[in-house]
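Worksheet for the structure shown next.
Yeah, one chain of the complex is gone here, protein chain that is, but the others are all in their spots.
For reference, chains read A and B in written order, and residue numbers begin at 1 within each chain.
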Amino acid sequence: MVEQILFVLLAIITLGSALFVVTDRNLFHAALALMVSFAGVAGIYITLDAGFLAMAQLLVYIGAISILIIFAIMMTRRLMQAVEMPFNSQRWLGLFGAVITFVVLAVVIGRYWPIAPSADTFLASIPAVDPEVMSGSVARLGVSFVNPDAYVIPFEVASVLLLAALVGAIVVAWPKVEDKS
Amino acid sequence: MIPLSWYLILGAALFCIGIYGVFARRNAVAILMAVELMLNAVNINLVAFWRYLTPEKSTGMAWAIFVLTVAAAEAAVGLALVISIYRSRDSIIAEDMDLLKN
Partner (left out) sequence: MTHETLTILTWLIPAGPLLAFFVIVLFTNRSRTLSWMVAWAGVFVALILGWTVALNTAAVGVHHLEEHPTVASGAIPWIPVGDFFEGTWINIGVAVDPLTAVTLIMVTFTVTMIFIYSVGYHNWGAPLGKILGVPNHLQEEPLLSRFFAFMSLFAGGMLILVVADNLLLLFIGWELMGFTSYSLIGFWYAREYHLGPGDIPHIPPYKASVKAFMTTRVADVVMLLGIVFFYFEFGTMNFNEAFTPESFELVLNAIGPVAIGAMALMLFTGTVGKSAQFPLHVWLPDAMEGPTPVSAVIHAAAMVSAGVYFLLRIFPLLAVASGPLGTQTVSYIIAGIGAFTALMAATIAISQNDVKGVLAYSTISQLGFMVAAIGIGGYVAGAFHLITHGFFKALLFLASGSVIHGMEHGAHEVHDHHTDPQDMRYMGGLRKKMPITFWTFLIGGLALAGLPLITAGFWSKDEIFAEAWYLWESDGSLLPLIVFVMLAIAAFLTAYYTARQISMTFLGKPRTPLAEHAHESNAFMTIPLILLSVFAVIAGWAGIPENFPGIGPVINLNYFHHFVGATIYKLMEELYELHLVAHPIETLPFNMEPLITSLVVALGGLFLGWWIYGRKPLKEGESDPVAGPLGPIYTFLYNKWYIDELYERVFINPTTYVSEKVVYQAMDKTVIDGILHSVARGFYGFGYYVKRFEEVVISGGVDKLKDGFLDIAEEFRQLQTGRVQEYALISALIAVALIAVVLLINYGWFGQFF
């Protein structure tokens, strides 16, 4: 009971701020709402016993990406002073598309995993897991990142990716060298 | 007592909100923010499946970590591009970026 209320609360926070993100005229507010949405997602992770991931979410998304977005907003702000529509010409079609997508997804989900919470249907509840096992999940995660039979290569590749992104971003955003004639 | 489907529906809803943002927002930065939302929705899905189906393995988690990493990289690069575009065109309205037209 408690979990369900907690879940619904977190869901409302997440979804509500997400809605705010995509509808707000003021981009800065949208960025802040994004941070809130991220936080809600982190809370969802916690209810799923993924504490490490929640922390990572907070650090990376809220701490870095959101700040980055705010930087970008700031740097491109001049244009945003103007009074303008936040939505473009295909907003209704987009709305329709989004709604349809959700409907389809929901139908698919509902077919496989019943939505009504009852105890005897499949995955109706979080399966119980030995706390010992759960506590060692982070360690297992860490081992899997360096285990040659596991995900060491993706791990390394991810680090290379980050390096590339770093370099690329700098190059792309480098101000143009103007030759003074 | 939360069925898996609730998490999945949450993820789907978050995804669709994000998709609406991608379709309908004019500002390029706003589109990128919506993309982040979509990625988060994906992550919710991943973690939910992990917890409900194979909690003793680290696969789901690892994957979610990777998604996180990639999302971060992509956000960085994307925003760098936005800035670069803003510099050259003085506009970041996605509708106006139609060089591929026809």
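Convention: a residue touches a chain if its C-beta (ideal position, glycine included) is under 8 Å from a C-beta of that chain, and two chains touch if they have at least 3 such contacts.
This one's a predicted model, so the numbers in the text were calculated from it and none came from an experiment.
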What shown chains does the left-out chain touch? A, B
Among A:I67, A:V104, A:V146 or A:I170, which one is in touch with the chain left out? A:V104
The one of B:L8, B:V22, B:L37 or B:A62 in touch with the missing chain is B:V22
Determine and list the subunit A residues touching the chain excluded from the picture. 88, 90, 93-94, 97, 100-101, 104, 107-108, 110-111, 115
Taking the full complex into account, what residues of subunit B touch the chain not shown? 19, 22-24, 31, 94-95, 97-102
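By our rule, only the chains that are shown with their structure count from here on.
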Can you list the residues on subunit B that touch subunit A in the complex? 1-10, 12-27, 29-30, 32-34, 36-37, 40, 43-44, 47-48, 50-53, 55-59, 61-62, 64-66, 68-77, 79-84, 86-88, 90-95
Per the touch rule above, subunit A residues touching subunit B in the complex are 1, 3-4, 7, 11, 14-15, 18-19, 21-22, 27, 30-31, 34, 37-38, 41, 44-45, 47-50, 52-53, 56-57, 60-61, 64-65, 68-69, 71-73, 75-76, 79-80, 84-91, 93-95, 97-99, 101-102, 105-106, 109-110, 112-117, 119, 121, 123-127, 129, 133-134, 137, 140-141, 143-145, 150-151, 154, 158, 161-162, 164-166, 168-170, 172-173, 175-176
